[in-house]
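Okay, so here's the structure we're looking at.
The other protein chains are all here in position, but one chain of the complex has been omitted.
Then we have subunit A:
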Amino acid sequence: MDAAPVSCLPTNPNRMSKAKKVIDEAKEIQNPELDLSDKGVSTFEEIPGLFNMVNITRLTLSHNKIRHIPPGLANLVNLEILNLFNNHIEEIPTSLSSMPKLRILNIGMNRLGSLPRGFGAFPVLEVLDLTYNNLYEDSLPGNFFMLETLRALYLGDNDFETISPEIGKLKNLQILVLRENDLIELPKEIGELSRLRELHIQANRLTLLPPELGNLDLTGNKAVLRMDFNPWVAPIDDQLQLGVSHVMDYLRSETYKFLYNRSVTSRGSPPPKLNDKSKKISRLRQQS
């Protein structure tokens, strides 16, 4: 650890000692799970020697002020869980996608406007949390939906208006959260996600659902479908008043298929955006 680079930047000595204390403790007891949540960290230089701790399996850095992720973080080849929730991250390095054991990546509540090219190359990623960022359909790189090992995808609180039909390739997806985006429609390929048991699409601009959604079992006692706060067409809204199982039954009916096909061909302009996102902290940089 003496060999670790020492920052010459003027940093608050108190903060530095906080993070350093945790690091030293972890090294001492050989704890492979490193908790650096809410330690006032703004750059990785405040955590000297971190990149040499190749044995760690979990790194929690939530509630800090990190803006920049150095590509060297990918040196932690044994890392399985990386939690960067609530920081000031605007970009993530491509190198993260090559981390061989990373299973859970949480970059929620940051300032991401895009994901790097090749992001979808994680070999074993199971849970990806991108909640509360500034992402939209063009933010996702071409290989995003190659994440075949993904079982949970959290995209709530972003700016998506559409979802790529390629979502159907995420065959292992069990949880999909699209809460509070600006979605106008869902692709019919969602109906191919046969293992899906949680779908959150509340507070969007959806009026119709693809009838293919009826292929999924989202009404069992192990399943969740959240779809409130959308400008649904009247028949869907009526069924929703009775409960989501009624909606699912209705989607499977011939009546609805007819209504859907007719409505899709004669669709007018989408409903207006309702969610006021100007106060989101992910926007702070654009405002300032």
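Everything that follows uses one rule, which is that a residue touches a chain if its C-beta (ideal position, glycine included) is under 8 Å from a C-beta of that chain, and two chains touch if they have at least 3 such contacts; residues count from 1.
Here is the rule we use: contacts and distances are computed from a predicted model.
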Should one name the undisplayed chain from "Eukaryotic translation initiation factor 3 subunit B", "ribose-phosphate diphosphokinase", "Rad9-domain-containing protein" or "LIM domain-containing protein" using UniProt, the answer is "LIM domain-containing protein"
May I ask which residue of A:Phe44, A:Phe119, A:Tyr132 or A:Trp232 touches the chain that does not appear here?
A:Tyr132
Looking at the whole complex, which of A:Asn106, A:Asn158 or A:Thr207 touches the chain that is not displayed?
A:Asn106
Among A:Lys27, A:His63, A:Lys101 or A:Lys257, which one is in touch with the chain left out?
A:His63
Which residue numbers on subunit A touch the omitted chain?
33, 35, 37-38, 58, 60, 62-63, 81, 83, 85-86, 103-104, 106, 108-109, 126, 129, 131-132, 151, 154, 156-157, 175, 177, 179-180, 197-198, 200, 202-203, 219, 221-224, 226, 228-229, 240-246, 279-281
